[in-house]
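All protein chains but one are shown at their positions in the complex.
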């Protein structure tokens, strides 16, 4: 029974804390958060206690769910304490800072897992498994669609690192995961079409990216900060022998037919619903790795590489030039 | 180049006449109809002439598209003239009358084809072909759904022979076509739910039928005189090794996604649209058989057997008892 | 926190026991089973204790998951102990025995819920909700398809009460649930097509039923003891204003396209997977009713009425006559 402390009692911390409680192989050691009220509410809901950061790092493992700017420091503290750590993405918005943090992780030889939850989505995971099993031969064209139901509040945008680092980073990780080789060219085109306030904050809300790998495989990513029909999350892989795709998930299979046509449910509203199973499987993956003594996946390098791709996309969108992502990590 | 005369310039006569014109192996000999205006309009639209019945029976073949009460007499006249004949369903609403007519056909040894157009629908024909090819093994359960978009005018109902002989006869023929053996038990349940005027005319507008074959295969048919979402035409065959089904056809593949969900087109409006290709293929089947000198399918016996099933269903619906359809033909 | 004792450590008892453990409003009081080993295994897996029947009836509520023949007696014992009770379907295979049992329940005024889990399936529940909300107007035609992936062992068949009481009873309850009025005529046709051993045991493995209500609504049910493509569970409701349907559920949305076409997942394998969410919602419904002090649904009368319909169908299948189900309860 692995004792796990959760740091951060916000939206994503609540998901992980509840999953720890429900997981038969784990025990929730407590909740730590600077906001004492938030910590207390979540602790009570989970039947556990509020703990200090110091006590948190005495648990068998730590899950970092606090705000982005605290991630790298907390990972380093876990390294110092010799504790395995799961950290929500991103490790940091600055690649140099991430590199520094990963050095501490390597020196301390602690297991580090980064929260790219979509790898654990049952639909995308099945697609990956079948791709790896060779069902469509060599992958040639990859298409990833990811559209949020609604734009985030402007205040969030300002500190988010921008659409590419905040939102598309998930798709960039998924591209790496599925392509099986590193992109060598990143081209981005982006616009402000959803909310002028996002543009005023220096960010974009609609973006497409093209990735090319050394082997010639091509990938197209499409992001928007709005989708009237729910959280739009789709992947399509075209290979020499066929096509594999994973579509949106709906709440029910119910269909209504009238003179207007046949209508099914919209896509699930947002990540809490769409990725509920993914978060549970992600926790299982973390526990599996710790139990087996093998490095958890995705790890720190994955976190860094996705960030470097997001950096390249950010640069490309502003320069209107394709960018070669930094290769050394 | 087969010369074909079309008798009857109504809705179905128009379909067949135009298909004869467009068929590269046939020539439209002319249009005969008691209603001289209707005949003239259709003849002009098809670039042909109005002809008398007598001249019609001088063509290489005759298509009977006139009102039901005239079918048997015209078939007999074709027999007397030694002309191959295609007749719209049903041959007659009275089984004894049909038997008499078929005797004339047999004596004259003329080819007779009956217009069960759905056998030629590309979707249902493909289902039949794959069923016969053994894709799902032995057929165990057959489901046929057939719902009209809107009820016919009460005046039509009165002379239609009732829902089972007018509408479900198509599904009963399809059941025979797919089951590959004769039903030995027919049970019908019917209601007046759509239009009280239909009930006042002594008919029903909503009906379900169960068929059982000697081999134990079961078939369920569902009919309604209304469907807000178009002309609902579906078949599902469940066998020892799997399921084959053919669904509704839509005008386009366009799908709209909004907060209300994902909406595709309704089903095609009615038989003119849904079975346009079937009518063309039916004509090809008729010409093929004449060219090959083989009996056309479905033939007179198929017309009679479907009527006997419709008679059995009509009786069952009124007696609330299962009925064994007449076997001798 | 409601303490719930689970009686019966078999397949269905395991589902309910685990759901009680996971339910934040309930506490698992213990497991009772004549098979001490089975009880011990389940108790350990759930972190609870093996208890005697006597102790079980001291819990706040009891869930009866033992073999069918014990249900009625255990419900009566719950009545005697004044305990709210959830009982798996059926209450008993004999209607007189069920009536006697329900009398005891009424006299003791204990809440009784019967395990028709499909009412709680999110897909079917949404269909019911939208039907009740009037989305398609008055219900005219109802179609229920229910096909097991594979036949049960012959030994099970012998004591099952037959396909209608064992398997179709779920569909008969669903028909009552959706029709909103009682069927007044039941006609069944059944065959042995899957396994001769089932026929040798006096049962059937393939069956269709037609129901008619006093209001004229019609319902078709189709059952088979095999379906190569998974557990086939579908409902289609056709009303004056349109059609509502709920389809099969698949493990993933992944689709493979090759020269053979576009292939999606088969249906989920069987009830454990398909109705996992339904069993959780069913438990919530039970707890809700106890908390509110209102009668739980479906209740004892629902259990009896579904059995009376199954009795009518069984009789109809053997006599080849439609049967009016017993009305008084």
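Remarks
Read from first to last, the chains carry the letters A, B and C; within each, the first residue is number 1.
In this text, a contact is a pair of C-beta atoms (placed from the backbone, for glycine too) under 8 Å apart; a residue touches a chain by one contact, two chains touch by 3 or more.
Just so it is clear, the structure is predicted and the values come from calculations on it, not from any experiment.
From the set A:27, A:41, A:97 or A:212, the residue in touch with the chain omitted from the display is A:212, counting the whole complex. Between the chain not shown and the residues A:158, A:193, A:251 or A:326, the one that touches is A:193. Interface residues of chain B facing the missing partner chain: 22, 122-123, 126-127, 130, 135-136, 241-249, 251-259. In the full complex, chain C contacts the hidden chain through residues 228-230, 250, 257-267. On the side of chain A, the interface with the absent chain consists of residues 138, 140-141, 143, 145, 147, 185, 187, 189-194, 206-208, 210, 212, 216-218, 220, 222, 224, 226-229, 232, 238, 240-243, 320-322, using the contact rule stated above.
Just so it is clear, only the chains that are shown with their structure count from here on.
With centres taken as mean C-alpha coordinates, the chain found closest to the middle of all protein C-alpha atoms is C.
For the pair chain B and chain C, the fraction of shared interface numbers is greater than half, so the two copies use mostly the same residues to meet. One inter-chain figure worth recording: chain A and chain B are separated by 57 Å, centre to centre, where each centre is the mean of the chain's CA atoms. Residues of chain A in contact with two or more other chains: 257-259.
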